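Mind looking over this structure? Questions follow.
Heads up, one of the protein chains got dropped from this complex, but the rest are sitting where they should.
And now, chain A:
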Amino acid sequence: MASSVPVAVRADDGPSSARTGRPRRSWVARSRPWLLLAPGLAVLAVLMLWPLLRVFLFSLQDYGLPQIVSGEPNWIGLGNFAEVLTSEQLWSVVLPNTIGFAVLAVSATVAFGTAVAVLLASLGTAWRAVVSSCIMAAWAMPAVTGTYVWVWIFDADRGVFNHVLQSLGLQDAPVNWFTDRWSFYAIVLLNIVHHGFPFVTVTVLAALLGVPRELIEAAEIDGAGGWRRFFSIIVPQLRQVFAVVIIMSTIWDFKVFAQVFLMPGGAGTNREVLNLGVWSYVESFGQNRYGFGAAIAVLLTLMLLAITVVYVRTILKEEEL
(Lines give C-alpha, C1' and ligand atoms only; values in the text may rest on other atoms or scores of the structure.)
Protein backbone atom coordinates (compact mmCIF):
# COMPACT_ATOMS: atom_id res chain seq x y z
CA MET A 1 0.00 0.00 0.00
CA ALA A 2 1.49 3.34 -0.97
CA SER A 3 1.64 5.79 1.88
CA SER A 4 0.30 9.28 1.57
CA VAL A 5 3.28 10.73 3.40
CA PRO A 6 5.65 12.64 1.13
CA VAL A 7 9.05 10.93 0.92
CA ALA A 8 11.17 14.00 0.25
CA VAL A 9 10.32 17.64 -0.06
CA ARG A 10 7.30 17.19 -2.23
CA ALA A 11 6.40 19.64 -4.92
CA ASP A 12 2.97 20.15 -3.40
CA ASP A 13 4.30 21.08 0.02
CA GLY A 14 5.78 24.39 -0.96
CA PRO A 15 9.02 25.61 0.58
CA SER A 16 7.59 26.70 3.96
CA SER A 17 5.81 23.48 4.88
CA ALA A 18 8.93 21.43 4.22
CA ARG A 19 10.49 22.72 7.38
CA THR A 20 7.49 22.17 9.65
CA GLY A 21 7.46 18.39 9.24
CA ARG A 22 3.99 17.07 8.52
CA PRO A 23 2.60 19.74 6.22
CA ARG A 24 -0.90 21.11 6.32
CA ARG A 25 -1.56 20.95 2.63
CA SER A 26 -4.30 22.73 0.80
CA TRP A 27 -7.06 20.82 -0.94
CA VAL A 28 -5.64 21.79 -4.34
CA ALA A 29 -2.18 20.54 -3.44
CA ARG A 30 -3.51 17.23 -2.11
CA SER A 31 -5.67 16.53 -5.12
CA ARG A 32 -3.02 17.63 -7.61
CA PRO A 33 -1.81 14.09 -8.45
CA TRP A 34 -5.41 13.04 -9.09
CA LEU A 35 -6.07 16.09 -11.26
CA LEU A 36 -2.97 15.23 -13.28
CA LEU A 37 -3.98 11.58 -13.57
CA ALA A 38 -7.67 12.14 -14.30
CA PRO A 39 -7.57 12.59 -18.12
CA GLY A 40 -5.26 9.61 -18.67
CA LEU A 41 -7.14 7.37 -16.27
CA ALA A 42 -10.46 8.31 -17.86
CA VAL A 43 -9.16 7.28 -21.28
CA LEU A 44 -7.78 3.99 -19.94
CA ALA A 45 -10.98 3.25 -18.06
CA VAL A 46 -13.26 3.84 -21.05
CA LEU A 47 -11.06 2.30 -23.74
CA MET A 48 -9.16 -0.43 -21.88
CA LEU A 49 -10.78 -1.52 -18.63
CA TRP A 50 -14.42 -1.28 -19.71
CA PRO A 51 -13.77 -3.17 -22.97
CA LEU A 52 -11.88 -5.82 -20.99
CA LEU A 53 -14.87 -6.29 -18.72
CA ARG A 54 -17.15 -6.27 -21.74
CA VAL A 55 -15.27 -8.93 -23.68
CA PHE A 56 -15.80 -11.14 -20.65
CA LEU A 57 -19.52 -10.30 -20.60
CA PHE A 58 -19.77 -11.03 -24.35
CA SER A 59 -18.11 -14.39 -23.80
CA LEU A 60 -21.08 -15.41 -21.62
CA GLN A 61 -23.58 -14.63 -24.37
CA ASP A 62 -24.60 -15.89 -27.78
CA TYR A 63 -23.59 -12.53 -29.18
CA GLY A 64 -24.07 -11.98 -32.91
CA LEU A 65 -25.10 -9.21 -35.27
CA PRO A 66 -28.69 -9.00 -33.90
CA GLN A 67 -27.32 -8.36 -30.39
CA ILE A 68 -24.85 -5.73 -31.69
CA VAL A 69 -27.65 -3.90 -33.47
CA SER A 70 -30.24 -4.10 -30.68
CA GLY A 71 -27.82 -3.91 -27.74
CA GLU A 72 -29.94 -6.54 -25.96
CA PRO A 73 -28.04 -9.17 -23.94
CA ASN A 74 -28.47 -12.84 -24.76
CA TRP A 75 -27.01 -14.82 -21.87
CA ILE A 76 -26.06 -18.46 -22.33
CA GLY A 77 -23.83 -18.99 -19.32
CA LEU A 78 -20.60 -20.85 -19.94
CA GLY A 79 -21.77 -22.34 -23.25
CA ASN A 80 -19.10 -20.63 -25.35
CA PHE A 81 -16.33 -21.79 -23.03
CA ALA A 82 -17.68 -25.34 -23.09
CA GLU A 83 -17.68 -25.25 -26.87
CA VAL A 84 -14.14 -23.86 -27.05
CA LEU A 85 -12.69 -26.28 -24.51
CA THR A 86 -14.29 -29.36 -26.06
CA SER A 87 -13.42 -28.36 -29.59
CA GLU A 88 -11.02 -30.64 -31.48
CA GLN A 89 -9.72 -27.53 -33.25
CA LEU A 90 -8.43 -26.08 -29.96
CA TRP A 91 -6.44 -29.08 -28.78
CA SER A 92 -5.06 -30.39 -32.04
CA VAL A 93 -4.39 -27.14 -33.90
CA VAL A 94 -4.83 -23.86 -32.07
CA LEU A 95 -3.08 -24.51 -28.75
CA PRO A 96 -0.03 -26.19 -30.33
CA ASN A 97 0.15 -23.30 -32.81
CA THR A 98 -0.01 -20.81 -29.94
CA ILE A 99 1.88 -22.33 -27.01
CA GLY A 100 4.20 -24.64 -28.95
CA PHE A 101 5.08 -21.83 -31.29
CA ALA A 102 5.64 -19.34 -28.45
CA VAL A 103 8.01 -21.76 -26.67
CA LEU A 104 9.97 -22.34 -29.86
CA ALA A 105 10.02 -18.67 -30.84
CA VAL A 106 11.10 -17.47 -27.40
CA SER A 107 13.90 -20.04 -27.15
CA ALA A 108 15.14 -19.23 -30.64
CA THR A 109 14.89 -15.46 -30.17
CA VAL A 110 16.61 -15.40 -26.77
CA ALA A 111 19.35 -17.87 -27.79
CA PHE A 112 20.09 -16.08 -31.05
CA GLY A 113 19.82 -12.59 -29.51
CA THR A 114 22.21 -13.55 -26.71
CA ALA A 115 24.69 -15.11 -29.14
CA VAL A 116 24.67 -11.90 -31.16
CA ALA A 117 25.14 -9.85 -27.98
CA VAL A 118 28.20 -11.94 -27.06
CA LEU A 119 29.55 -11.49 -30.58
CA LEU A 120 28.99 -7.71 -30.40
CA ALA A 121 30.64 -7.53 -26.98
CA SER A 122 33.78 -9.09 -28.48
CA LEU A 123 34.00 -6.49 -31.26
CA GLY A 124 35.78 -3.15 -31.20
CA THR A 125 33.73 -0.04 -30.45
CA ALA A 126 33.47 1.13 -34.06
CA TRP A 127 32.32 -2.22 -35.46
CA ARG A 128 29.96 -2.68 -32.53
CA ALA A 129 28.27 0.63 -33.41
CA VAL A 130 27.97 -0.26 -37.10
CA VAL A 131 26.54 -3.74 -36.51
CA SER A 132 24.12 -2.48 -33.81
CA SER A 133 22.73 0.11 -36.22
CA CYS A 134 22.11 -2.59 -38.83
CA ILE A 135 20.35 -4.70 -36.23
CA MET A 136 18.13 -1.70 -35.48
CA ALA A 137 16.94 -1.84 -39.09
CA ALA A 138 15.54 -5.33 -38.48
CA TRP A 139 13.78 -4.08 -35.34
CA ALA A 140 12.38 -0.99 -37.04
CA MET A 141 10.78 -2.96 -39.87
CA PRO A 142 7.02 -2.76 -39.22
CA ALA A 143 5.35 -6.15 -38.68
CA VAL A 144 3.04 -5.63 -41.65
CA THR A 145 5.70 -4.77 -44.23
CA GLY A 146 8.14 -7.26 -42.71
CA THR A 147 5.59 -10.03 -43.11
CA TYR A 148 4.86 -9.07 -46.72
CA VAL A 149 8.59 -9.12 -47.50
CA TRP A 150 8.92 -12.65 -46.09
CA VAL A 151 5.81 -13.73 -48.03
CA TRP A 152 7.40 -12.27 -51.16
CA ILE A 153 10.72 -14.03 -50.51
CA PHE A 154 8.95 -17.39 -50.14
CA ASP A 155 6.33 -16.73 -52.83
CA ALA A 156 5.45 -19.93 -54.70
CA ASP A 157 5.65 -18.62 -58.26
CA ARG A 158 8.23 -15.86 -58.27
CA GLY A 159 9.82 -15.88 -54.83
CA VAL A 160 13.60 -15.66 -54.61
CA PHE A 161 13.78 -18.68 -52.27
CA ASN A 162 12.26 -21.05 -54.83
CA HIS A 163 14.34 -19.46 -57.61
CA VAL A 164 17.57 -20.07 -55.71
CA LEU A 165 16.65 -23.64 -54.73
CA GLN A 166 15.79 -24.43 -58.34
CA SER A 167 18.92 -22.89 -59.83
CA LEU A 168 20.95 -24.88 -57.32
CA GLY A 169 19.15 -27.99 -58.51
CA LEU A 170 17.72 -28.73 -55.06
CA GLN A 171 14.14 -28.89 -56.31
CA ASP A 172 12.58 -29.40 -59.72
CA ALA A 173 9.35 -27.42 -59.47
CA PRO A 174 8.38 -24.43 -57.30
CA VAL A 175 7.02 -25.38 -53.89
CA ASN A 176 4.15 -23.57 -52.15
CA TRP A 177 5.58 -23.19 -48.65
CA PHE A 178 2.39 -21.73 -47.20
CA THR A 179 0.06 -24.70 -47.51
CA ASP A 180 1.90 -27.02 -45.12
CA ARG A 181 1.40 -26.24 -41.44
CA TRP A 182 5.07 -26.85 -40.55
CA SER A 183 6.66 -24.84 -43.32
CA PHE A 184 4.07 -22.09 -42.75
CA TYR A 185 5.10 -21.77 -39.12
CA ALA A 186 8.79 -22.11 -40.01
CA ILE A 187 8.40 -18.90 -42.01
CA VAL A 188 6.50 -17.25 -39.15
CA LEU A 189 9.33 -18.32 -36.83
CA LEU A 190 11.94 -16.81 -39.13
CA ASN A 191 9.91 -13.59 -39.28
CA ILE A 192 9.48 -13.43 -35.48
CA VAL A 193 13.11 -14.20 -34.67
CA HIS A 194 14.30 -11.68 -37.25
CA HIS A 195 12.05 -9.00 -35.80
CA GLY A 196 12.48 -9.92 -32.13
CA PHE A 197 16.14 -10.70 -31.60
CA PRO A 198 17.38 -7.05 -31.70
CA PHE A 199 15.51 -6.29 -28.46
CA VAL A 200 17.23 -9.24 -26.77
CA THR A 201 20.62 -8.31 -28.19
CA VAL A 202 20.45 -4.65 -27.17
CA THR A 203 19.24 -5.45 -23.64
CA VAL A 204 21.69 -8.29 -23.01
CA LEU A 205 24.59 -6.35 -24.54
CA ALA A 206 24.00 -3.43 -22.20
CA ALA A 207 24.07 -5.84 -19.24
CA LEU A 208 27.11 -7.74 -20.56
CA LEU A 209 29.15 -4.56 -20.77
CA GLY A 210 28.33 -3.96 -17.12
CA VAL A 211 29.77 -7.26 -15.82
CA PRO A 212 32.91 -6.45 -13.79
CA ARG A 213 36.05 -7.30 -15.77
CA GLU A 214 37.76 -8.60 -12.62
CA LEU A 215 35.32 -11.54 -12.50
CA ILE A 216 36.09 -12.56 -16.07
CA GLU A 217 39.80 -12.05 -15.53
CA ALA A 218 39.86 -14.15 -12.38
CA ALA A 219 37.92 -16.97 -14.06
CA GLU A 220 40.25 -16.89 -17.04
CA ILE A 221 43.33 -17.07 -14.85
CA ASP A 222 41.75 -20.00 -13.02
CA GLY A 223 41.56 -21.73 -16.40
CA ALA A 224 37.82 -21.50 -17.14
CA GLY A 225 37.07 -21.87 -20.86
CA GLY A 226 34.77 -19.63 -22.90
CA TRP A 227 31.59 -21.66 -22.36
CA ARG A 228 32.36 -22.13 -18.68
CA ARG A 229 32.94 -18.37 -18.25
CA PHE A 230 29.66 -17.65 -20.02
CA PHE A 231 27.45 -20.04 -18.08
CA SER A 232 29.15 -19.80 -14.65
CA ILE A 233 30.02 -16.09 -14.50
CA ILE A 234 27.95 -14.12 -17.01
CA VAL A 235 24.58 -15.90 -16.85
CA PRO A 236 24.21 -15.72 -13.03
CA GLN A 237 25.13 -12.02 -13.13
CA LEU A 238 22.48 -11.40 -15.80
CA ARG A 239 19.71 -13.54 -14.29
CA GLN A 240 17.35 -10.61 -13.79
CA VAL A 241 17.92 -9.29 -17.30
CA PHE A 242 17.27 -12.71 -18.80
CA ALA A 243 14.09 -13.06 -16.78
CA VAL A 244 12.71 -9.79 -18.14
CA VAL A 245 13.80 -10.54 -21.71
CA ILE A 246 12.27 -14.02 -21.67
CA ILE A 247 8.98 -12.88 -20.18
CA MET A 248 8.62 -9.91 -22.55
CA SER A 249 9.34 -12.17 -25.55
CA THR A 250 6.84 -14.72 -24.28
CA ILE A 251 4.13 -12.09 -24.01
CA TRP A 252 4.83 -10.86 -27.54
CA ASP A 253 5.06 -14.30 -29.10
CA PHE A 254 1.75 -15.40 -27.60
CA LYS A 255 0.09 -12.45 -29.31
CA VAL A 256 1.43 -13.05 -32.82
CA PHE A 257 -1.34 -11.84 -35.12
CA ALA A 258 -0.37 -9.87 -38.22
CA GLN A 259 2.54 -12.23 -38.91
CA VAL A 260 0.07 -15.12 -39.29
CA PHE A 261 -3.01 -13.29 -40.54
CA LEU A 262 -1.24 -11.64 -43.48
CA MET A 263 0.34 -14.83 -44.79
CA PRO A 264 -1.40 -16.72 -47.60
CA GLY A 265 -4.15 -18.80 -45.98
CA GLY A 266 -3.43 -17.23 -42.59
CA ALA A 267 -6.68 -15.26 -42.41
CA GLY A 268 -8.85 -18.28 -41.68
CA THR A 269 -8.96 -20.11 -45.03
CA ASN A 270 -6.36 -22.61 -43.84
CA ARG A 271 -7.78 -23.97 -40.58
CA GLU A 272 -4.51 -25.81 -39.88
CA VAL A 273 -2.55 -22.63 -39.15
CA LEU A 274 -4.95 -20.82 -36.80
CA ASN A 275 -3.60 -19.61 -33.47
CA LEU A 276 -5.66 -18.27 -30.55
CA GLY A 277 -5.64 -14.63 -31.66
CA VAL A 278 -6.44 -15.32 -35.30
CA TRP A 279 -9.08 -17.90 -34.38
CA SER A 280 -10.82 -15.41 -32.09
CA TYR A 281 -10.77 -12.75 -34.80
CA VAL A 282 -11.94 -15.06 -37.57
CA GLU A 283 -14.83 -16.43 -35.49
CA SER A 284 -15.91 -12.91 -34.46
CA PHE A 285 -15.55 -10.88 -37.60
CA GLY A 286 -15.64 -13.66 -40.18
CA GLN A 287 -18.53 -15.74 -38.78
CA ASN A 288 -20.22 -12.98 -36.74
CA ARG A 289 -19.96 -15.22 -33.66
CA TYR A 290 -18.75 -12.44 -31.39
CA GLY A 291 -19.59 -14.30 -28.19
CA PHE A 292 -17.62 -17.37 -29.21
CA GLY A 293 -14.72 -15.22 -30.41
CA ALA A 294 -14.81 -13.33 -27.11
CA ALA A 295 -14.53 -16.61 -25.18
CA ILE A 296 -11.37 -17.48 -27.15
CA ALA A 297 -10.03 -13.98 -26.52
CA VAL A 298 -10.71 -14.35 -22.79
CA LEU A 299 -8.68 -17.57 -22.74
CA LEU A 300 -5.79 -15.81 -24.48
CA THR A 301 -6.02 -12.91 -22.05
CA LEU A 302 -5.99 -15.24 -19.04
CA MET A 303 -2.85 -16.95 -20.32
CA LEU A 304 -1.13 -13.60 -20.83
CA LEU A 305 -2.29 -12.45 -17.41
CA ALA A 306 -0.62 -15.46 -15.81
CA ILE A 307 2.66 -14.59 -17.56
CA THR A 308 2.22 -10.94 -16.60
CA VAL A 309 1.91 -11.85 -12.92
CA VAL A 310 5.31 -13.54 -13.13
CA TYR A 311 6.65 -10.48 -14.93
CA VAL A 312 5.34 -8.03 -12.35
CA ARG A 313 6.86 -10.07 -9.54
CA THR A 314 10.21 -10.06 -11.33
CA ILE A 315 10.06 -6.30 -11.76
CA LEU A 316 9.03 -5.70 -8.17
CA LYS A 317 12.09 -7.66 -7.04
CA GLU A 318 14.32 -5.33 -9.02
CA GLU A 319 12.91 -1.89 -8.31
CA GLU A 320 10.38 -0.10 -6.22
CA LEU A 321 7.54 1.19 -8.35
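Annotations for the structure displayed:
One rule holds in what follows: contacts are C-beta pairs under 8 Å (C-beta built on N, C-alpha and C of every residue); 3 or more make two chains touch, one makes a residue touch a chain; residues count from 1.
To be clear about the criterion, contacts and distances are computed from a predicted model.
According to its UniProt record, the chain left out of view corresponds to "Carbohydrate ABC transporter permease" among "YeeE/YedE family protein", "Inner-membrane translocator", "NAD(P)-dependent nickel-iron dehydrogenase catalytic subunit" or "Carbohydrate ABC transporter permease". Of A:Val116, A:Val241 or A:Val273, it is A:Val116 that touches the chain left out of the display. Interface note: of A:Ile76, A:Met141 or A:Val175, the residue touching the hidden chain in the full complex is A:Met141.
Chain A meets the missing chain through residues 1-12, 14-15, 18, 29, 32-34, 36-37, 39-41, 43-44, 46-52, 54-55, 58, 68, 71, 116, 118-119, 121-124, 127, 131, 133-146, 148-150, 152-153, 155, 157-160, 163-164, 167, 194, 198, 208-209, 211, 213, 216-217, 220, 226, 229-230, 234, 251, 254-255, 257-258, 262, 276-278, 280-281, 284-285, 290, 293-294, 297-298, 300-301, 304-305, 307-308, 311-312, 315, 321.
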